[in-house]
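Here's the structure we're looking at; comments come further down.
With one protein chain removed, the remaining protein chains of the complex are shown where they sit.
== subunit A ==
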Amino acid sequence: MPLDTADYTYRIPGQTGDWEIVVGLEVHAQVRSKSKLFSGASTEFGAAPNSHVSLVDAAMPGMLPVINEECVAQAVRTGLGLNAKINRFSRFDRKNYFYPDLPQGYQISQFEFPIVGEGEIECERDDGSRFTVGIERLHLEQDAGKSIHDLDPNATYVDLNRSGVALMEIVSRPHLRSPGDAAAYVRTLRTIVRYLDTCGGDMEKGQMRADVNVSVCKPGAYEKFRESGDFSHLGTRCEIKNVNSLRFIQQAIEYEAQRQIDLLEDGGKVIQQTRLFDANTGVTRAMRSKEEAHDYRYFPDPDLLPLKLEEAFIETLKAGLPELPAEKRERFVSRLGLSEYDASVLAADKDRADYFEKVIEGRDAKLAANWVNNELFGRLNKEGLSITESPVGPQQLGKLVKLIEEDVISGKIAKEVFEILWDEGGDPEAIVEKKGLKQITDTGAIEKVVDDLIAQNPEQAAQVRDKPKAMGWFVGQVMKATGGKANPQAVNEILQKKLLG
């Protein structure tokens, strides 16, 4: 299918005709740093409650925030990875609201002047097709603590370990048009921050979570919005808070879009509101909080001066950026000669790409890609393991590929060796040596086997002259006689010569 002409428009049929959806996302990505954004307490996950907490994080009176230079650098790196404008001037503001896990009574965030401005990233769908999503901004802010509601029926338990950890809020343009594309966008973001090492990207640990804005409209309205930038062409949106997996993002969008369509077709109106997604039931429901909870009364934080970035600081970070997934994919295709598909699969995940690059050191890349993508990933998937848990290491697999490449063993024997490596480990060369799996390339030895076979089976040999396909039987017999170790190419050549002459 020519992808550039494919129709990716997601439509939901209704009583009044088809509907389309428009989605924008705010992704909160936890910054990878040793200490918090404004205090020297540790960011390490899983510590005893309220241990990684300083007096600043607990908002004791008189405490002052001092910003962590590395968190600033991480935000700039991420901005560069999103092809975005780095703002030389940014400012911290207070976002005021009350909640038990927010001891300050406000979150330090960036409202009017974010550290990173407009950008754009290319995302990839499962079928390999690509689409572009605009980034509106990225700003730095503090994470809140954690409330635990299920330890006591009448009380909430609060742990401030996460309080004050740096977050990057990455806001997309409303450029996503289907639940699948929204998930693909978040997946791409995750890949980018993991390549940059600016965020762990582990959604299960809460290192990345998304607020999802969903609205519905009639076909044609979105195009008018894109042409004019006028939001009045779009429907009223609802924001679904804190969705923490790719699957839930899709489910929440599907449910929410249908809810809005049903409402509109019944003659109702969508009210702009914040909703929660219940992963157990798959539905979204309005938050009970009063409207005024959204009156955050932002104002510049008087405890912090504006953040001004020097050109040299940005240039140094730019120079130190690693190769990004899109660049890597391109290099795999243009320099290593991999197929677009193989290159995409390998570049889509940093751990996979790192593994692959270790396998190919001094080896044939196409053959290695084939082994990593098919044999290794196939086996890992089957066992439910990730690449970092692979029992076969990249050096081992690299050696195995080298053995195939140098005709020491055939592809078929290599699969046997792979099984041994998977189950017992060891060195591929030593295994081949010890088990006597070396391919027989000595034509003299193969010729002898062939001569014997022809002598013992004159009728079959005669048949081959009329029906060349019958040679397959001889190939099988030679392989059987040599324990599968005969070089298939050599066997074919010798049989051709001897039987067809």
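Here, contacts are C-beta pairs under 8 Å (C-beta built on N, C-alpha and C of every residue); 3 or more make two chains touch, one makes a residue touch a chain; residues count from 1.
Note that contacts and distances are computed from a predicted model.
Student: Considering the UniProt annotation of the chain absent from this complex, which name among "ABC transporter ATP-binding protein", "NADH-quinone oxidoreductase subunit H", "Electron transfer flavoprotein subunit alpha/FixB family protein" or "Aspartyl/glutamyl-tRNA(Asn/Gln) amidotransferase subunit C" applies?
Tutor: "Aspartyl/glutamyl-tRNA(Asn/Gln) amidotransferase subunit C"
Student: In the full complex, which of A:69, A:361 or A:423 touches the chain missing from this view?
Tutor: A:69
Student: Please identify which residue in A:21, A:140, A:307 or A:491 touches the non-displayed chain.
Tutor: A:307
Student: Could I get the residues of subunit A that touch the absent chain, sorted low to high?
Tutor: Contacting residues on subunit A, toward the hidden partner: 33-35, 39-42, 48-58, 66-72, 91, 96, 98-100, 147-149, 151-160, 276, 287-289, 292, 295, 297, 300, 302, 304-308.
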